[in-house]
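Heads up, one of the protein chains got dropped from this complex, but the rest are sitting where they should.
Think of it as A, B and C in the order they're written, each chain with its own count starting at 1.
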Amino acid sequence: MKAQRDVWGDTIVDIGHHDPTIVVVDGDLANSTKADKFAEAFPDRFIEVGIAEQNMVGIAFGLSTAGYRPWLSTFGVFMTHRALDPIRMLVSQTEAPVRIAGAYSGLLNGSSGKTHQDIEDLAIMRAMPNMTVLAPVDEFEAEAATRWAAEHNGPVYMRIARDAVRPVLDDSYEFKLGSVVQLRTGGVISLVSTGVQSSRVLEAAELLSQAGIHTRVIHVPTIKPLDVGSLIAALEGSRIVITVEEHSVIGGLGGLVSEVLSELPNAPRVTRMGLADSWSESGPNDFLLEKYGLSPSRVAEQVRAWLNSPVAGTGTVEQVVA
Amino acid sequence: MKAQRDVWGDTIVDIGHHDPTIVVVDGDLANSTKADKFAEAFPDRFIEVGIAEQNMVGIAFGLSTAGYRPWLSTFGVFMTHRALDPIRMLVSQTEAPVRIAGAYSGLLNGSSGKTHQDIEDLAIMRAMPNMTVLAPVDEFEAEAATRWAAEHNGPVYMRIARDAVRPVLDDSYEFKLGSVVQLRTGGVISLVSTGVQSSRVLEAAELLSQAGIHTRVIHVPTIKPLDVGSLIAALEGSRIVITVEEHSVIGGLGGLVSEVLSELPNAPRVTRMGLADSWSESGPNDFLLEKYGLSPSRVAEQVRAWLNSPVAGTGTVEQVVA
Amino acid sequence: MSKDAAADVSVALPHSPDLEELARLSQLVRWHIVNTVAQSKAGHIGGPMSMTDLLVALYFAELRIDPANPLDPARDRFVLSKGHSAIGLYGVLALRGYFPVDELATFDRGNSRLQGHPDMKLTPGIDVSTGSLGQGLSAAVGIALAARKQQSDHRTWVVLGDGELQEGMVWEAVNSASRYELSNLIAIVDLNGLQQFGWPADASRDRFDRSDPWAHVNLRGVFEGFGWNVLDADGHDFSSILEAYSAASDNVVRTSRPTVILARTVKGHGLSFTQGTYKWHNGVATDEQLQIARNELQIEETNR
Partner (left out) sequence: MSKDAAADVSVALPHSPDLEELARLSQLVRWHIVNTVAQSKAGHIGGPMSMTDLLVALYFAELRIDPANPLDPARDRFVLSKGHSAIGLYGVLALRGYFPVDELATFDRGNSRLQGHPDMKLTPGIDVSTGSLGQGLSAAVGIALAARKQQSDHRTWVVLGDGELQEGMVWEAVNSASRYELSNLIAIVDLNGLQQFGWPADASRDRFDRSDPWAHVNLRGVFEGFGWNVLDADGHDFSSILEAYSAASDNVVRTSRPTVILARTVKGHGLSFTQGTYKWHNGVATDEQLQIARNELQIEETNR
């Protein structure tokens, strides 16, 4: 198991050997984001801006006008919030090839707590025109997505998790922009997830399966632009769609899936799981995943609770999906 | 017809006479936002911060810790983007009673163009925990919502349009947080809108009605916290829901309605109209409303086109709603 | 000045500063500003007019550019960080030959290449999109840094507003320019002493009809503290401006620090009814005012 940030750090170094346009613009966090690997390998293409996220974006944009294709390295939350206005005007509006590595995405940031948790990035970044928004599931996809982004000639925001998760793909995986990845086949209930949470959701599905509830698991690595057809195809025959994300239940993956499905005739019902609309706290990863309902067992538990709830309309799983 | 910004300016002056806790923190735009009325009436409670939106939020927060309940005055886009990180940490996370007057909301900003258009504010602000997000339709609701916000003891973001629209309410209107307002009854097709666009949508419904298509018009002044029951009740019996907003079709009102309805069994289908996922341009209001599909006639036209499209499933209005 | 005369002007060569010619160009630019905004019924006046002389001097006597090849990698770059003053830049670009002077009439009209704020994707000659204040210097730092890395000796010039300097992002960039020893970066501050609203006049601190935004501050000291070369100029005196430009150009090779020119200007300079008042930050001139403008700027009736 390898953490996505390490994968990202190693991959940009590897790309750096043959692509002279790659530069890294850091916000004084290279030893956390693992951009320090690039700094070591290519000191002349590593630009330390210090603690000034807006300026990071401005400088990256400026470099991009001269043929460079920069990666921004800092905690994602300080890009998606502190630097949002420069991202809007200098990157999204100009379509500059600036790549934002949103490190320490989601809830798990090494106990830093709510000031550092980025639980709204997907809602914010997918509202930006021209922005490609990626959330890879594991080390293999993190590498593939990094390589894809390195070639892409427009703005990219990519979630990069701090800590490793159980891999669900392998090194034969090919990243295809927009396409969803079916991690598990199953019955009429589909669990749809994104980012590293998809790995935990796959575990949740295994737990559910042991309890006789067979769910599909669909991973959405491209929040934008989503290949809607690919999602719909993967959901073919589903009656219940449960989105699960390490993100607020507002506006992120759940919002995206709701937008897509609510347009269709006879669409399956959608329920959104993730972080309730409130702030979280400091604590170890396991504690946070348990308390905030994102661990495999807690996901499984909530799925079962929902299926058995009156909200679901009936009271038993069988009836809900009937 | 009175523009919302004038209403806001006059109302905070009126409130200022009896509420000593109200202060205004300006970002060098008081003569655009109409905070200059307050500056004139209460120079000691008007704080000019200059062109420094992050600092505006910090200062407003600081004032709030001493019992003041500040309004922030600047173009909304510079709050929701430039100042998003301080809004997150100092306002949303602390629940400080800081009120953000998002002036020049949406597309119509006096020809300033895309750098000043705030077409993602609803997506962004509704993802913020603890944030109340309001988008009044006309002068009457703007006043009522301002008065409501002035009493509220937590963070508020409120859209305020630059230019007047045809009023749809009157001075007997009472703002009720969360509730939707049914502006027009009709058949199985519901047009759902927010902010000043609701006024244009009501006109669109009148045009449609002349063409024999009878639609309800439901105005959503509270994007957050939405009283879901009130929306569902207003939609009772609807088969087709078309959201129309002066905002990106991603993540805003359309996203909210999709999230709510996709959870329900036998929900009506939802189609989202608004600004396509791209940036706009400078131009007079009429030009922009026409070109970007938000004028009454263009809304009516798009609704008809959609109803008659194969996407809608059938080809004729009668079949779609059958 | 006839329309043909204006056309001639557009091919005037740089590096041949003739002070009278520059003054004549500035009058024409100011006319285009006030007239275009009046016709479009929307736009800024005061800021474009305070920087007019600075831009005319830059584009007609200093910048190493070729309007026929606006993307030449070796060109000097220019960033109008105070993007709301776009119409002033458009006037200069048109006269310099980047696009037809007639195109100014499309400003702010819809479907135009001339947006309310400069758009690098649409307008020939615009190197950086701006409009949200405080971002241009940062972009320029990136451009200047790239020039260093690519061993290109073009310079990067930036014009900032004095109100704009209140944006923290400006100071982030000021610090970076200094750390990376970007002597190829030259910032010009349009110190017109007014912004859009600002602070009420208050005796000792006034400039014109409002309090000077930087009344309490020693801007020279601040920039010097950050490690910049600081030059002063009278922003409405072409010899003073050109002297500052030439000193700044020397600094590019002579020093390892970025240079800022603090250019003292008058907001709305050049027209009796617009100058020295914050109220003409933006505004639409009446027909009567346009007539006054014609007279004061010596624009002949034949000119649009």
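Just so we're on the same page, a residue touches a chain if its C-beta (ideal position, glycine included) is under 8 Å from a C-beta of that chain, and two chains touch if they have at least 3 such contacts.
Predicted model, so just to flag it, every value in this text is computed and none were measured.
In the full assembly, the chain not pictured is in contact with A, B, C, by the touch criterion defined above. The missing chain, though absent from the display, is touched by one residue of B:Gln4, B:Ser32 or B:Gln93; that residue is B:Gln93.
Residue A:Glu48 is the one among A:Glu48, A:Asp121 or A:Glu263 that touches the chain not shown.
Touching the missing chain, out of C:Asn175, C:Asn192, C:Ser240 or C:Thr259, is residue C:Asn175. Where subunit A meets the omitted chain, the residues involved are 26, 28-32, 36, 43, 48-52, 54-55, 77-78, 81-82, 110-116, 281-284, 287-288, 291. Against the chain not shown here, subunit B presents residues 44-45, 47, 49-50, 52, 54-55, 57-68, 85-86, 88-90, 93-95.
Although one chain is hidden here, its contacts on subunit C can still be listed: residues 134, 166-172, 175, 178-179, 181, 199, 215-227.
Note that only the chains that are shown with their structure count from here on.
Chain centre most remote from that of subunit C: A (centre = mean of CA atoms). Among the chains, the centre nearest to the mean of all shown protein C-alpha atoms is found for B. Centroids built from CA atoms put subunit C at 36 Å from subunit B. Rounded to a whole number, the gap between the C-alpha centres of subunit A and subunit B is 29 angstrom. In terms of their C-alpha centroids, the spacing between subunit A and subunit C amounts to 42 Å.
Residue positions 85, 88-89, 93 of subunit A are each in touch with at least two other chains.
Touching two or more other chains at once are residues 129-132, 168 of subunit C.
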